[in-house]
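Contents: one structure, followed by commentary.
Only one protein chain is missing; all other protein chains are in place.
Moving on to chain A:
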Amino acid sequence: MTLDKCKKGQKIKIMNIPNEIIRSQAIRFGISEGAVVTCEEVVPAGPVVVGMYKQQIAIGRNLAKSISVELIN
């Protein structure tokens, strides 16, 4: 599935970030492919907020659609 489909509170594993620049930027924030993040907030039709450690990043809807993730239970 893709990041925009996740629901608040779910733990997800980032599988693939296709955009090279975004991938490099994400890795600096601690979000590398394979990283586990929490979906902290989903703004209706808007950005998805993911959190890891003690920080939050808002990711635009279109970008979230391109990031594939896997649900962790």
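We adopt the following convention: contacts are C-beta pairs under 8 Å (C-beta built on N, C-alpha and C of every residue); 3 or more make two chains touch, one makes a residue touch a chain; residues count from 1.
Here, contacts and distances are computed from a predicted model.
J.: Considering only the chain that is not displayed, what protein name does its UniProt record carry among "Ferrous iron transport protein B", "Hydrogenase maturation factor HypA", "2-oxoglutarate ferredoxin oxidoreductase alpha subunit" or "Probable chemoreceptor glutamine deamidase CheD"?
T.: Record says "Ferrous iron transport protein B".
J.: Thinking of the whole complex, not just what is shown, which of A:M1, A:I27 or A:L71 touches the missing chain?
T.: Candidates A:M1, A:I27 or A:L71; residue touching the omitted chain: A:I27.
J.: Under the stated touch rule, tell me which residues of chain A contact the chain that is not displayed.
T.: 21-25, 27-30, 32, 41, 43-47, 49, 52-65
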